[in-house]
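What follows is a short report on a single structure.
Omission of a single protein chain aside, the complex is shown with its protein chains in their original locations.
Then we have subunit A:
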Amino acid sequence: MAHPTDLDIVNVTKRFGSHAAVDDVSFSVAPGEFFSILGPSGCGKTTLMRMIAGFEHPTSGDIRIRGKSMIGVPANKRPVNMVFQSLALFPMMSVGENVAYGLSCRGVSRAEAEARANRMLERVGLKGFGDRHVTALSGGQRQRVAIARCLVLEPTLVLLDEPLGALDLKLREHMKIELKQLQATFNTTFAYITHDQSEALVMSDRIAVMNQGRFEQVGSPRELYHSPATPFVASFVGETNRWQGEAAPASNGVVAMRLPSGAVLHGQGRAGQAASAFVRPEAVALAQDPSVLANLPNRFEGRVSAVLFDGAASSLLIDTAGFAEPVRAVLPQAGPLAGIEVGAPVHLGWTADAMKVFAA
């Protein structure tokens, strides 16, 4: 009978001296899931991954793979394989030997290992590359060898430690899609760590946002983006406007927050004395005519201070009365506001639902 989870992390803590790199973290990964751990560098995600791989040992807690505790099991006996940040291909071996290495470690005969390595190379689109030297491959090809080398062993879980970090932007975008497709075809459980929110959002089924050794929130990419549970998640995942002020509860779950300038904003969230409010740039509605925005609780007037053109990710910075810093909004590329220039006056507003307020 199949175990309902591939990986269970139970109250794992790792201390280096008095510093807790991983602090009482628990989560489970279901079979076939693409699970990402997203966090800034130094948040403990690499330590967590190295504990799952078996290169570090937890100070307390348990790591279970398909229900079996991995405590005391050395790295070379775990049904887990890792794609390293540097890929760590074996430079002294050919592509085929790299892929066959794990099989021959398990005692598979040379001919059988070679045949299986070749079949695997074919599946990742590297047919006929077996005899090449690893240094003669492009970045994307090396990436695929590193993954093939793991998948050929049919592991329960593949760990990926920011493997796209070293690639240039274009290739990285391409590899994101390719990795996701590979994971879907092989139906292997992937645990992926990254500091790049776009990688995590695009590829993952579920994401854990990690900060200072703890999980801030675990959820689907949409949940994290639209309903962040903490101010850290709100500011780390995706672009956002952030304001500080004083909050007081208002009627029907709405919170009113007063900015230092005296301007009052209405949003959703918990009331506190000092508070932070977050609004996504795409939630900011723009109009030339103020009557269009009449039914929005937050309405302001401003003047465009900068146009940051970046294709689909373009944005506007709008100097707005009452705000210390310009408000960021998505650049309209169609409709009456398309082609808006620096200096143009504009009306802006957003709903109370679009603004998340947290106690600061």
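Convention: a residue touches a chain if its C-beta (ideal position, glycine included) is under 8 Å from a C-beta of that chain, and two chains touch if they have at least 3 such contacts; residues count from 1.
Note that in this section contacts and distances are computed from a predicted model.
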Seminar exercise, completed: Omitted chain per UniProt, picking from "Glycolate oxidase iron-sulfur subunit", "ABC transporter permease subunit", "Transketolase" or "Anti-sigma factor antagonist", is "ABC transporter permease subunit"
Exercise. Which residue among A:P91, A:G262, A:G311 or A:G343 touches the omitted chain?
Worked result: A:P91
Exercise. Looking at the whole complex, which of A:I9, A:I63, A:L153 or A:L296 touches the chain that is not displayed?
Worked result: A:L153
Seminar exercise, completed: Had the left-out chain been drawn, it would touch subunit A at residues 53-55, 74-77, 80-82, 84-86, 88-93, 101-102, 105-106, 149-150, 153
